[in-house]
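Only one structure is covered here, and it is reproduced in the block below.
Selected chains from the complex are presented in situ; the others are not included.
Letters are used for the chains, namely A and B, taken in the order the chains are written, and counting of residues starts over at 1 for each.
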């Protein structure tokens, strides 16, 4: 796979995760204005290389991503984008909420609450849109 | 559910995760000598309350736990214990390894490598024991 393919594969995976229009597309666009180099590295490595591995499903990947983002803290933008993707690739609302609750004994309540508030905003919007 | 039940439920879940003898049982024992109060809180809350939720399978919980522990860093003892459990509840070696690889674009390679080295030690031992 050459670099053009890696980037295209990345865009393909982003579209699988989030449709034609999403926070990921927006972030890619903003990054491209600031630094095309960073935009390329981000799309090609994270979404082209890593998300193409077949050992895990996209549902598994999205819940694992929510786990790492809530643990790190301070990544509301990314957490919201991945909550959106989690719902789009078929994770249930209940799985996402329990994923965050599951972290309570590992990281404590402050980051669990922060994560829940950010993530739930997206879940709420998703349900309202579906209604 | 009263507190005795919560503790018993915790021990029951630990046994589901890791058999009759495991690092979790050892940690519980060590803790009991240092502080029975902490040992109780740990078993009852983490394993009694949280692991009893039915929205996620034990396989899902173990991979999510690996994600948060590798992200935090500095938790080799816990990461090894949960790698052991992940294998016991039926996660494949490939899923565990890809879970850690999946974190590369989110936390960077230093903690991914640290996590992989600790986790792989357990995987290796598990395979050797099975052979």
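For the reader, a short list of remarks on this structure follows.
The criterion applied here is as follows: a residue touches a chain if its C-beta (ideal position, glycine included) is under 8 Å from a C-beta of that chain, and two chains touch if they have at least 3 such contacts.
What you see is a predicted model, and the numbers here were worked out from it, not measured in a lab.
In this structure file the full complex is assembled from 6 copies of one chain, 2 of which are shown.
Keep in mind that, in the parts below, only the chains that are shown with their structure count from here on.
Chain A and chain B have Cα centroids separated by 24 Å.
Residues 42, 45-46, 50, 53, 55-56, 60-61, 63-65, 67-72, 92, 94-95, 97-99, 101-107 of chain B are the ones that touch chain A when the two sit in their complex.
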